[in-house]
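Structure provided below as structure tokens; questions to follow.
What you see is part of a larger complex, with each chain still in position.
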Amino acid sequence: MRFAISVHGGPYTSQSSHSALNFAHALLAEGHELYRVFFYHDGVYNGSSIMAPPQDELDLYSEWRALAQEHHLDLVVCIASALRRGVIDRTEADRYDKAASNLGDVFTISGLGQLIDAALNADRLVTFRV
Amino acid sequence: MILHTINKPPSHTALSDCLAAMASDDVMLLIEDGIYCLHEVAGDHRAHVLREDLAARGLSGQLPSELKCLDYAGFVALCTQAEKVKTWA
Amino acid sequence: MQIDWSLSVSNRTLLFVQSHAPHGSLFGQEGLDAIMMGSAFARCTVLMQGDGIYQLIIDQDPTGTNTRDYSVTYSALRDYGVESVLCVQEDLTERRLSEDDLIIPVSVVNRSEVPHILATHDVILDF
């Protein structure tokens, strides 16, 4: 079955990122397809490549990165949510004249159409909320 | 059949909102801080709890015997059995 | 964004559920953004659930808070093809609100009808 996941909570701040990651692992282990993970609201902070969590805590960014590379996942951060929260790639940094960018390389910035597309084209949309 | 997830304790409205919106053949899964609702849903044949979140909160020993306990693989299976997922937070 | 409606509109129906009060958090505003986008691709219904109904109170003036009055955007939903904005009679009553307090006409349903509303849409998006 084809799943899509939407993540609303910021990493560490809310459990939703941890739960979404665990759920993604489980569905892939069961042989299902993960069509897309769409990061919305504070979920976009998951895309930041410059988080430095304590060494005895899960490194969520590395976890998403490893999972995405292993399974060729489509990890999308919502552009509107991300811009106002300061999660940007090089292109957006240039466009808005910001001195740095922080989006990790396995994440892409895209519009809300990607959420709607996932809702319409996946068999199941599972949202992890704050 | 709809799968309803709840991730807030009884002090929030998530549980009562969910119960008011559930059909008799829907199912419910307590996740995250929704685990703390376990006593309130005891006896409801539609209720399930997520094992990992239950253990994290130290309540494995308090699980009412009639409540169905699932791991993440069971959560995924429940999603496939349901037509869609509604979340209450 | 250019949309070829004849090609892109899906047969699946989307139910958007707004459950947060406005201004205190961004959930409502970002949820409405998603509704607008959804309306371009599918038939959409909006359910203002619980505290979500507060988003529709008329004459919001956030000049002093410096947040945004996005409630006016709800008035544009009809132009986007969203014909059905629902709210629950009990949610209104508990909050001492009536339809006259709201910025747009809504379809008022009883709480007992919510299970049917959830059942008759293909996908639910919660905010």
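The first chain written gets the first letter, and so on, giving A, B and C; residue counts start at 1 in each chain.
Here, contacts are C-beta pairs under 8 Å (C-beta built on N, C-alpha and C of every residue); 3 or more make two chains touch, one makes a residue touch a chain.
Only a predicted model underlies this, so the values are computations on that prediction, with no experimental measurement involved.
The formula for the complete complex in this structure file, using the labels of the chains on display, is A x2, B x2, C x2.
Here, only the chains that are shown with their structure count from here on.
Chain pairs B-C and A-C differ in how many C-beta pairs they share in contact, with the greater number at A-C.
Chain centres here are Cα means. That of subunit A falls 25 Å from that of subunit C. Chain centres here are Cα means. That of subunit B falls 26 Å from that of subunit C.
Residue positions 123-124, 126 of subunit C each touch two or more of the other chains. Residue numbers of subunit B whose C-beta contacts span two or more other chains: 84-85, 87, 89.
Subunit A meets subunit C in the complex at residues 6, 40-41, 80-81, 111-113, 115-117, 119-120, 125, 127, 129.
Interface of subunit B with subunit A (complex): residues 7, 31-33, 52-53, 71-73, 75-77, 79-80, 82, 84-85, 87, 89.
By the touch criterion given at the top, residues 1, 3, 15-16, 19, 22-23, 25-27, 29-30, 32, 124-130 of subunit A touch subunit B in their complex.
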